[in-house]
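Missing here is one protein chain; the remaining ones are kept as they sit in the complex.
What follows is subunit A.
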Amino acid sequence: MSNITQLIRNTDKPHLIIVGNGMVGHHFIEQLAQLGAHQNYKITVFGEEPNLAYDRVHLSEYFTGKSYHDLAMSEPSFYDNNDIAYETSARVTAIDSLAKNIQLADGREFSFEKLILATGSYPFVPPIKGHDRENTFVYRTLDDLDAIRECAQSAKTGTVVGGGLLGLEAANALKNLGLKTSVVEFAPRLMPVQLDETGGALLRNMISTLGVDVYTATATTQIVAGNDAVHRMEFANGDYLETDLILFSAGIRPQDALAKQAQLKVGERGGIVVNDYCQTSHDDIYAIGECALWEGRIFGLVAPGYSMAKVAANHILGFQGEAFTGADMSTKLKLLGCDVGSIGDAHQTTPSAKRFVYQDDFLNVYRKMVVSEDGTKLLGAVLVGDNSYYDTLLQYYLNGITLPSNPQSLILPVSDGEPVGLGIDMLPATASICSCHNVTKQDIAETISSGSMTLGEVKRVTKASTGCGGCSALLKKVVDNELLALGVEVSTDICEHFSYTRQDLYNLVKIDEIKTFKELLDKYGKGKGCEVCKPAVGNILASVWNDFVLKKEHVSLQDTNDRYLANMQKDGTYSVVPRIPGGEITPDKLIVLGEVAKKYNLYTKITGGQRIDLFGATLSELPHIWEELIAVGFETGQAYGKSVRTVKSCVGSTWCRFGVNDSMTMAIDIENRYKGLRSPHKLKFAVSGCTRECAEAQSKDIGVIATEGGWNLYVCGNGGMKPRHADLFATDLTDQQLITYIDRLLMFYVKTADRLQRTSVWMESLEGGWTT
């Protein structure tokens, strides 16, 4: 791919050439474009890969459905529009630093005024005998991943050599490709750079339980043909491992071949030596990104590379810019589903440093803080198992904030909600919030005071949180905090179209007898409505007037699930859940469900709510499916929407020898009574036939348990993410009393709860609360 013939013209502008079109090379070009560099320079970039720059940080997502286009850093038109010539699949093979020209693999030569080396790094493959056998790979480019994917199709097992950060990411990828995966690490623990011994051991345990075999302190001596698999890896301790695919991830090395050839100064262990402005030993040649060696250090992360790109662009164009001053290498990641975080001096190498450690072998968490001798400053930290503590610790570390008098509170578990946070107010204005794009707290405050009033707007203007995305939670907090400080009221209005709460709207609809969204909007709102107020009002109208929700004037208020009586799945098909009150079903109906599933090739699953879910129906099939189901008496189970779901039930006294009442009949009666009710959030019920509680009624919004004296009613329980035990509301009720009580409770809930508030949260938020 190239636009070079269109763009390379004879101009007398000096030529600025960039070698390497990776993430940093691309960022450099963005900086040039922003600074209007094409007015002074003719700009050309050569990249060895067949594609223009893409997001290498999220490379693994190429295996989970993203394409090159999803990962691309820009469109080719970005280069055209900014007058930047590019050529891909173009390797630069030599630099003549005296004559100031470069040579491409095909022999073409170009002279330059300024040259920028952004050649990144290459994966290190240990020189083990057999390392170059077929079916061995590295993990760096899209081409690498294509090759791995192809090989994985015929492989059963895969092994990653190297248990560092990238190695574990690669192991996850192999596992997701369906291979039985192993990791072989030379060091005595996983992630030796970031983790200490305890942290490494814990991570190892967690990863092993996920089915990935981990070999630490294991040196591979040679790779030969295997008996049962493609390769046999022989280890120094005499053991061996057979595997079909080998992936080397034993570290990266700066790509400095060109610099060496041009006799630029390179480090002893590689890397192109640069000064604070990213100039190499030749004033007109710069190096940025992973190939550059600054004060003896290589930076294997994207954020420092971006800083270098900015520094170099400013310097070349003669702008007064900042110098490169190094970068923080703290990292937080999710590896194979396990949270891992490492900050600063994780290995406690600072003399006389002290530490706090918290470890829980039951929950698999480990947290360590390394602090200064007097306990006032955070020097480093290690986190395994739960990264929710990371952001706060990082801010203490980066900004040198004095620790609280009980520093251990920063890593101790908390009984509810989030860990102890650092008040955003405590952060200095210079605190870096997004390190990828170097956005400080002050930058955010300034952006907001110059008119960006929403999180999205702040993101767009500052680019904060658009790099690796690790700062998104913190960014939101800072934005909220700044808005609050400016006196922007954090309102309880349901959205920009109605300055009312859900409860207000409910009352307005009822008292003014409002029957449609348009009426309500005309009378009490403004604009056209949005995805928040439309379904909320649609729901209120249905609760109050019980109109058919798909009537012409209501249909545009309904989410797709409500509109098509089925649940949209991630591929855009639907799942259909017919109502089966109380879970009681006849053999004939079961047969019809089976026949329909077979006919339309639907995946079937028994749900936790005692019914049958039919997955994979296309929109066009839904009417046919429903026609067949309705013909035998089924109706929608409303497994969607904010409505009554199921009434779970045990079989009760009819069959069970312990049963004291007919829970089955009661469950069916209740389900038929409340089905179709629209409420602030979904409602689940259950009825048990005795105190053994087989239907788990005490974890439901409405739970009923049979007693010798009638029914006990439990209310506002919840399972799910935040379980809540239901409260006993009344005891020994008759059938009639039971129904009356449930009626009243639901009426009160529908009238007074907030939008999307489950009964459990509603109960706790009621004035006076609930005391038992």
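The working rule: contacts are C-beta pairs under 8 Å (C-beta built on N, C-alpha and C of every residue); 3 or more make two chains touch, one makes a residue touch a chain; residues count from 1.
Basically, contacts and distances are computed from a predicted model.
A chain of this complex does not appear here, and its UniProt-recorded name among "Nitrite reductase small subunit NirD", "ABC superfamily ATP binding cassette transporter, membrane protein", "NAD(P)-dependent oxidoreductase" or "Fe-S cluster assembly protein SufD" is "Nitrite reductase small subunit NirD". When you scan A:Val555, A:Ile591 or A:Ile630 for touch with the missing chain, the hit is A:Val555.
For the chain left out of this panel, the touching residue among A:Val57, A:Ala219, A:Leu333 or A:Met568 is A:Met568. Although one chain is not drawn, the whole complex shows that of A:Lys42, A:His231, A:His497 or A:Arg645 it is A:His497 that touches it. Only one of A:Cys530, A:Leu677 or A:Leu766 touches the chain withheld from this view, namely A:Cys530. Remark: the residues of subunit A touching the chain excluded from display are 65, 70, 456, 466, 496-497, 527-532, 534-535, 552, 555-557, 559-560, 563-564, 568, 570-572, 619.
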